[in-house]
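Complex shown without one protein chain; remaining protein chains in place.
Going by the order they are written in, the chains are A and B; count residues from 1 in each one.
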Amino acid sequence: MTFLTVELERQTTAGTDIVDITDEVAQAVRRSSVAQGRVLVFVPGSTASITTIEYESGVVDDLRRAIDRMAPCDMEYEHNARWGDGNGYAHVRAALMGPGIDIPVQEGRLVLGTWQQVVLCDFDNRPRRRRILVQVMGE
Amino acid sequence: MTFLTVELERQTTAGTDIVDITDEVAQAVRRSSVAQGRVLVFVPGSTASITTIEYESGVVDDLRRAIDRMAPCDMEYEHNARWGDGNGYAHVRAALMGPGIDIPVQEGRLVLGTWQQVVLCDFDNRPRRRRILVQVMGE
Partner (left out) sequence: MTFLTVELERQTTAGTDIVDITDEVAQAVRRSSVAQGRVLVFVPGSTASITTIEYESGVVDDLRRAIDRMAPCDMEYEHNARWGDGNGYAHVRAALMGPGIDIPVQEGRLVLGTWQQVVLCDFDNRPRRRRILVQVMGE
């Protein structure tokens, strides 16, 4: 049984920055030499999420818009009223979308659709240096 | 430590087809002989998701309507403008809901509520033949 945890670092921009991290996740799987198993991709923090999407700028913009309808930037948030950091919307988005996902590994490769990429969604209202954990397990 | 991966195939219809796959997932758990562990249910592709719901046609319709409010079919999507395949809404829905879930296994059985079923949600605008990975691990 193998456990390998790789920490990625990504610089993000303010606003809803959606970043393709598929290559780094695939590389961690190769490094682990795991043939059959799974990989957990997880972002610590309360204003970011991990999901999958076809990483094509049209869809990515469409997703950004849908997220903005769910938790608009320009609404009133209790969090902002109390703490004044203006990122209440980012906290709500991250709680709705969740901090991580698990992807199966078969024959040493990520099992994803042809047009499916793994993305970090950073909702915060300032640039952040994000740490992402990629934990491969299997045999 | 046991790893067993079973691939299911399901034919879906156009529109938001929500399909109960609980029996097939439970069968994979029985086949694995895993007593304690977990099972990852994952759909490769960028226009489908896995979740749980009480599989009762009223609730399933209610879910369909909520998803349609989040990412309506009849909005303008950048993806459609660029690629013309008309399923931009399906990509957005799948990214919001995620590609898979993990369910605990105890005493050789899925730990689910009495009225809780595992469902494939296929959002695409044409019928698809879906492959779903069911990966049981444990001892």
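Everything that follows uses one rule, which is that a contact is a pair of C-beta atoms (placed from the backbone, for glycine too) under 8 Å apart; a residue touches a chain by one contact, two chains touch by 3 or more.
Everything numeric in this text was worked out from a predicted model, so none of it was measured.
S.K.: Which one touches the absent chain: A:34, A:71 or A:111?
M.R.: Of all options in A:34, A:71 or A:111, contact with the hidden chain holds for A:71.
S.K.: Could you tell me which of B:29, B:48, B:90 or B:103 touches the chain that is not displayed?
M.R.: B:103
S.K.: In the complete complex, the non-displayed chain touches which residues of subunit A?
M.R.: Subunit A touches the missing chain through residues 1, 3, 5, 40, 42, 44-46, 70-71, 77-83, 88-89, 91-92, 94-96, 98-100, 102, 133, 135, 137.
S.K.: Spell out, residue by residue, where the missing chain touches subunit B.
M.R.: Interface with the chain not displayed, on the subunit B side: 1, 36-38, 51-54, 56-59, 61-63, 66-67, 69-70, 96-98, 101-104, 106, 111-113, 115-116, 119, 138-139.
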